[in-house]
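Shown below is the structure under consideration.
Every protein chain except one is present and positioned as in the full complex.
In order of appearance the chains are A and B, and numbering begins at 1 in each one.
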Amino acid sequence: MRRLTVARATAIAVAAALVFSGCGRGGDAGTSDGAADGPAPAGQASGEIQVWTAGGHADNLKKLAATWLEANPEASLTVTDVPWDQVITKLQTATAAGKGPDIIMTGADQTATAIGMGAFDKLPGGVYDDSDFYPAAVDSVKGDKDALYAMPWYVETRFLFYRKDIASQLGLSAPTTWEEMQEMAAAFKSRPGGTYGLNLPRPTEQPAQVIVPFVAQAGGSMADGKQWTIDNKEFISALDYYAGYFKRGEAPIEASTDATFENGGAPMFISGPWMLDIYKDQIENGTAPAGFTMDSVGYAVAPKGPAGNNNQYIGGGNLGVFSASKNKASAWSLVSWMGKTQQQEQWYDLQGELPANTGAADYKPIQDNPVTSTLMTQMKDTVATPNYPAWSQVSDLISKYSEMVARGTMSAEDAAKEIQSKATAIGFGW
Amino acid sequence: MTTVERRATAGASAAVSRRRLRPIRWGNLIILAILAVGLAATILPFVWMVLGSFKSNAELLARPITWWPQAPTLDNFKAWFFEFDILRPFLNSVIVALVTVFATLLLSSMVGWALAKMNFPGKRAITVVVLATLFVPGIVMLIPQFVLVANLGMVNTYWGLILPGMVGAFGVFLMRQFMLEIPDALLDAARIDGAGDFRIFFQIVLPLCKAPLATLAIFTFMGSWNGFVWPLIIAQDDSMYTLPVSLALFSAESGGHGTDFGLQMAGSFLIVIPVLVLFVAMQRHFIQGITMTGIK
Partner (left out) sequence: MGSLAAQRRRSSLNAWIFVSPFVLTFGVFGLIPLVSSLVMSFTDLKARDIRNPLNVDFVGFDNFVTVLTDETFQRALLNTLIFVAIGVPTTLFIALVLAVMLNSVGPRLATFFRVGYYTPVITTIVAVAIVWRIMYQNTGVFNTILGWFGVTGPNWLSDPNTALLAITIMAIWRNIGVSMVIFLAGLQGIPSDVHEAAALDGVNAAQKFFRITIPLMMPTILLNAILVTTGHMQFFDEPFVMTEGGPLDSTTSVALQVYNQFKYGNYSVGAAGAYVLFALIGILAIVQFRFFRQRT
């Protein structure tokens, strides 16, 4: 009796689901190809424009856009900020619902995923000239077959931090090659009172963010436009170089350690300029260890690899127009305005982020600031995150296998083979 | 003979009372000591959270860690109340939680009642299907539930936030178990007095159910109040955000790079307060409610 009821209930439910779900991949669903209207002419934007920014960009965007709103009296603006790690979830749901904002900001490494799910419209003509922008930044807004879908808004890159005071005691200066960086790490670790040589993103902390640049510095790249290219000597040497620091005990592989940059336990790492603000805060609050001052902090462009370049990871934020937006012309008009040299310079003043438009690269306040001028030097040598929707999945594979190599349970050669075969099976995800 | 007997019983009762008093007192002390040590270990993260809400982010990031705030500050709370408008998400959370709790109590007790004491075609099927969903992992439902809510045009509305939270099988199970224990004689008496099904339910059954309703209210309130993933997906802008969503968003966005842990501790503390108050106020009924559901 009971079994019968369950069976009947299941049958009804399945029948209902079949009706509900429909069948068959009829034709190419694809991303929206309707090369939409271009931006509204200056001053003629209208209606409410909703923007989703990511990672704390809402307040300054409102300030930036004030002049644009004056010039476009018919338009109004609502800005909502989303944390970085929620951007893709929010986009998935907005896209599925066909209901969301007009302009969406995505991180450089999230844009391909957003394009892949159809969140963005193709870029219409007249928004920006991609030859004015950093090529690696433009790479990050390309979809399948190199079509453009968004505009790079700002860029960021990483450089090398090291304890200048400790280095000078050891008679060392900023390393310029892989070998010198390795020597410095060994010297830091073996000095009296030393614990580690440096901090690298551990295998659980998205190590691809340093491995991809290492691959570029070794002269390789992650994909050739047709498939993933991982099982090769460049990737293997990058992975060996990365894992070597852990194997030699120069970089901590433990999840938690009391060795920090501030107390000299891990006196070197690769990261972005925001670390300087954190140190400043700690010193002002009196929570930094005794003897740690801003003079202890040294920074420099990244060391060069065997291929003779020091390409660093390029990140940043991109702006696209939501495929279900009802106010596309006005939205593109605002995006286009934000990409102009003057606004790019103003954005640096407001938020301290570097312009994606190379026309603003020589802006005096940027060049006068030693930190940003170092960053701008580094900006000339960058490598983009592979811009494919499946990248996050491949990146997780790299995390997994780099951990085995770093713990010495697998060779870099075998890891490269494993990652290659799995990544090939996954594909690019378009 | 009687004296001996009396003496013997006196001695026995003295032995009994000695056995009862001394070991129990020692035992009690040991029990209390164990409970106290366990309690200390248990509330440590809670205490850390409260203390952390008075620390700056820099202090929370500094190593070695500090327990007592070195430079106590109210900045985190000020930020919540002044920089960030906490009132709107607070009201949203209150509306969502109250409606969800009220609707869950009403719907669960109605269906629990019918399943416990009424006979009708389809009863067994409903019982089996609803109880089977007790074992469904929540993540199974997420995407299709969202597609459905999106197609119903309920994204960024209170309906979208509330309705999917009302289908929990646990409440039905709890109410049904409790109502099975209500004596039929009571109902028959009411029926003889001419009371219909609805009057019996609202005037006799519901008042008997205070304890399980309190239990269900606390569980449902906690679930709704702390819910994060669903409101994050459904609420598209800050007019619809609930407290946990705002907490995550605001403490992540300040600074842009990395989370402000001080803000997060203060926010977590603020969020916990209503749940804590509710639990302390209702915990007697809460436990009684579980006791009386025949779960024994």
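Here is the rule we go by: a contact is a pair of C-beta atoms (placed from the backbone, for glycine too) under 8 Å apart; a residue touches a chain by one contact, two chains touch by 3 or more.
As the structure is a prediction and not an experimental result, all values here were calculated from the model.
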Self-check item: Among shown chains, those touching the left-out chain
Solution: A, B
Practice problem: Please pick, from B:G138, B:P183 or B:P207, the residue that touches the omitted chain in the full complex. | Solution: B:G138
Practice problem: Can you list, in ascending order, the chain B residues touching the missing chain? | Solution: 16, 19-20, 27-28, 31-32, 34-35, 38-39, 41-46, 48-49, 52, 65, 106-108, 110-111, 113-115, 118-123, 126, 129-130, 132-145, 147-149, 163-164, 166-167, 172, 196-198, 201, 222, 226, 244, 261, 264-265, 268, 271-272, 275-276, 279-280, 283-284, 286-291, 295-296
Quiz prompt | For chain A, the residues touching the chain missing from this view | solution = 13-14, 16-18, 20-26, 29, 31, 88, 92, 95-96, 98, 113, 116-118, 203-204, 253-258, 323, 389-390, 392-393, 396, 400, 403-404, 407, 409, 429-430
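Note that in this section only the chains that are shown with their structure count from here on.
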Quiz item: So what's the Cα centroid distance for chain A and chain B, whole Å?
Solution: 39
Quiz prompt | Contact footprint of chain A on chain B as seen in their complex | solution = 56-59, 61-64, 70-71, 124-125, 128-129, 132, 146-147, 149-151, 153, 155-156, 232-234, 236-238, 248-249, 252-258
Quiz item: Touching chain B in the complex: which residues of chain A?
Solution: 1-2, 5-6, 8-9, 50, 55-58, 78, 80-86, 89-90, 93-94, 96-101, 258, 260, 262-263, 272, 274, 277-278, 281-282, 285-288, 351
